[in-house]
Each structure stands twice: as C-alpha cells, then as structure tokens.
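Entry: subunit A
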Amino acid sequence: MDFKGIHDRLRAIQAPGLLGADEPREADPEVEGDKGRAGDPFVLVDPQAMPSFLECCRADSVLSFEMVIDQTATDPGTDEDHFWVNIQLLSLAHKHRLAVKAILPKSDPVMPTSALVHKTCRWHERECAEMFGITFEGHPDPRNILLPDDWDGNPLRKDYEYPEEYHGISCK
Partner candidate 1 sequence: MSASGEREVMLDVRTQDMELNMGPQHPATHGVMRILCRVDGELVTGAQPHLGYLHRCAEKIGENVEWLQYLPYTDRYDYLAAMNNNLGYSMAVESVMGIEIPRRAQMLRTICAELNRIGSHLIAFGTYGLDLGAITPFLYAFREREWMMALFEKICGARLTYSYIRIGGVFNDAPPGWLSEVERFCDVFDEKWKEYVDLLMLNQIFIKRTANVGVIPAKMAIDYGLTGPLLRGSGVNWDLRQDIPYELYAEIVKDGAFSIPLGSGEHGTLGDCWDRFYVRVMEMRESVKIVRWCLDNIKPGPIIAEIPKVLRVPAGEAYVGIENPRGELGHYVVSDGGKVAIRCRVRGPSFVNLAVLEEVMVGVLLGDAVAIIGSTDIVVGETDR
Partner candidate 2 sequence: MVLAMLHATVAQASEPGSNVVRDLIEGLSLEGIPLWVPPLAAALVAVSIVVALVSVVAMFSVWLERKVSGHIQCRYGPMRVGWHGWLQPIADGVKLLLKEDLVPKGADRVLFVVAPAFVLASILAGMAVIPLSTDYFFAELDLGLFVILAMTSTTTIGVVMAGWASNSKWSLYGAMREAAQVVAYEIPLGISLLVPLMVAGTFSLLEVSADQAGVFGMNWLIFRNPFMLPAFILFFVAILAETKRAPFDLPESESELVAGFMTEYSGIRWSFFFMEEYAAMFLYSAVGAFFFFGGFESPLSWGAREAFGADSLIVPLIEVGTIIVKSFALVFVMMWLRWTLPRVRIDQVMTMGYKYLTPLSLVCVLGAGTWELIWNLVLEG
Partner candidate 3 sequence: MSPTTYIRNIVHSVKSTLIGMSITGKYLLQKPITVQYPDERLPIPNRYRGIHYLEQEKCIDCLACARACPIDCIEMDAVRHGKELEWVSFTLDYQKCMFCELCVYPCPKDCIHMGTEFAFVSEDRSEFVHDLLSYKGMAREAKTRMIEAEAKKKAKEEAKEAKAAAEAAASPDTDDASDGAEDSNQGESEDGAE
C-alpha cells in the first residue's frame, strides 16, 4: 500500500491522535524563502496519543504495522521550539512502511511511553531520553543506555554545550 492509501485508511479507522499528513512538494516560487520539501511523506501524530496510535496501527488488519523499526527524535534547530519524535513503522504482512512524526514542545518534552506496546521501543526510548531529554512517562527502565549514568546534558540537542571535562578526563 502506498502512503496515500495508508493515510486514507488511518483516517477511515480514525486512528487515535492522527493530526495530518505531510508529503514532499516542490518549492513554491510565490512564497519567499520556501524551499519545498523532498524525501519521504509522513503522518503527524499527537505525541500524547502515540501508544494508542501504535497499538491501533498494529491491530488493524489492513495496515498491520507489527514492527517499530526505528524510533528517534530530532532537534530541528536552536530557533525552533519543538522536537520531532520520529517513528518508522513496518508491516511485514503487507510490506509497507510508514513514517510517523510527533511534535513535542521543547519547553515540556513529556510523552507517554510506547515501550509497553512495542518492546523494541524500550531501548529506543532510553536513547531518545538521554540524547534529547525527552521524558517517556511510564517507561519500565528509564536509565541511560549509551551515556554514563551521571552524564550532564543531552548531547543531540542543538544547544548542547560540550563539557570541559568528565571526572577529570579532558573532553577537548
């Protein structure tokens, strides 16, 4: 199924938290500074409804997104006031993918965990949490995964400042 079909189906089954879709488009010469957008289409989802959205995607027999292939977050820039939480869904039965994006305000980056729906989200969310400082509420094991437990800051944020030293080891 192509993206349009998936999106229509999501609308038809009233997937919880579905906000809209974003498809690549040409740059509009009328609008100044518009670069257009290339790449993949994705659907926008309310972060607070993410677990139920994933569950719904998995349960629906037409979509049957059994697998969360990737979950990550993106900091689009220092002048933006939100993170993106990106999830890539994969359906083994129907051989299609879906990119899901949730927009999360930087001021209050809290969203419910999807780890109870898909176990693979456990580690992905741990990584997101330490790298971006996003809190996943209800996560069964909210420790750091790649960074040391006492690491300060969230390295993949655009405003991250590199530490001078870590336990006496120079980081320069």
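If you want to know what made the cut, all candidates are chains of the complex that A comes from, given by their letters.
Here, a contact is a pair of C-beta atoms (placed from the backbone, for glycine too) under 8 Å apart; a residue touches a chain by one contact, two chains touch by 3 or more; residues count from 1.
Here the structure is a predicted model, which means the values were calculated and not measured.
Checking the candidates 1, 2 or 3 against subunit A in this complex, the single touching one is 1.
The residues of subunit A lying in touch with candidate 1 in their complex are 24, 35-40, 42, 66-70, 72, 74-77, 86, 88, 90, 92, 95, 97, 99, 118-120, 122-124, 131, 144-148, 155-156, 158.
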